[in-house]
Structures are given as C-alpha cells and as structure tokens.
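Of the protein chains in this complex, all but one are displayed in their positions.
For chain A:
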C-alpha cells in the first residue's frame, strides 16, 4: 500500500515549526535578535565581517535548540501525538521528519546572519572611515555553522529523550554552567569536561584548526549528547503508549 512520501512528512513538520503562535513569536525574536546583535556588535567592535556574523550565533545557540526541542515535545505537551501518529503510525519516520527541519533552519539562519553582516560591515566602515575587515576563513565559517547545527541537533535529541520541554530546555541551557563547574573539580573534572563538554569540543571547529585528538573528543561528545539521546529517544517514542 502506498505510504506517505517522506518529503510530505518533512513539509508538514517544517510547517508545524512556524504555524503556531509560539512558533511565530520565536521566529520574530530570532529575526530581531539576528539584526540587533550583528548591527550592535558592528557599532562597538568595528567593521569586521566574521566577528559580526559570529555575534548572531550567541542567540542562535539558545533559540534554535529551543525551537528543535519544542518541535518534538509539543506533540506531548499538547497531546497532538494522538493525531500525528494516527496519520503516520511509523513513528520513527515522523521523528526523522521532525529532526531535519530545525537543522536546515539553523543553516539558513547562519546564512542570514552573514547576509546581514555584509552590509553592516560596509556601513560601519563607511561611517567610521575605518577599513573593513572582510577576511573570512571558509573553514572557520563552516566550523561555526557546524557548531550551531550540532547544538540544534542536541536540542532535538534531548527533546525526544525527555519528551518534556522544560527539562530539555534546562539541560540544554545550563550545559555551559554545568561544565564550568565540572571543569573545576580537579583532575577528573578537567578530563570529563575536555571529552564530554560539547561547548569545549566544538571550539576547535570555529578556529578552523582541528587536530586528530580534537576530532576524537568531538566525536565522543557528539556520541554522548546527540547520538545516544537520539537513539534512546527514538526507541522511547516508538515504544510508548500514546494516550
């Protein structure tokens, strides 16, 4: 029997990101924050393209994982899973269709930040009569986008594992603080933070200078914060009694 094409599920799940009141508000905040942070940094830090672009990432790192979390957990908090999984009983397909759009949105948001940063850099340079710094290392730019994508993916994975928006959001947002504390707990703490803090292991990505050891540490933290919760979350969702 003909099943629902995956592209259609993707379309529906993408639409669900933006068609609710909270989704629209989150999108508006995202747009305002992108422009405000890039322009604001431009006024303070001067016409440096990569610096201005990267400023938008601070907001993205918070808002986009939240968007990804709500995409998954909203089905539970509002019990719309009843309808969603009645229309498509193969729940893993639905989850896959939920995981992908926030990642695409993240890449798009990063491109938008770059697009806003170009005229801002030019304008600041013209107004201040300072030469603009257009230097962007493609590798560093890619690393920056990859870091944001990983943070969003962590949101999706933790959302699927917890099926509870407040829990997933708190875990995502307090991660940095947690590792700051752990990193100060002597030798063991430092070791743990070095290997499992996604914030620290992704740092070499943004500088564009990654060693073999960096790559192994990055892979380990991805395994812990994204792959493992995504797999466990998928198992949980596919086995759950929906009611």
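What we mean here is this: a contact is a pair of C-beta atoms (placed from the backbone, for glycine too) under 8 Å apart; a residue touches a chain by one contact, two chains touch by 3 or more; residues count from 1.
Here is the rule we use: contacts and distances are computed from a predicted model.
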Per UniProt, the name of the complex member that is left out, chosen from "YolD-like family protein", "ABC-2 type transport system ATP-binding protein", "4-azaleucine resistance probable transporter AzlC" or "Aspartyl/glutamyl-tRNA(Asn/Gln) amidotransferase subunit C": "ABC-2 type transport system ATP-binding protein"
Contact set of chain A toward the excluded chain (per top definition): 1-4, 8-9, 11-12, 15-16, 19-23, 74, 78-80, 82-83, 85-90, 241-243
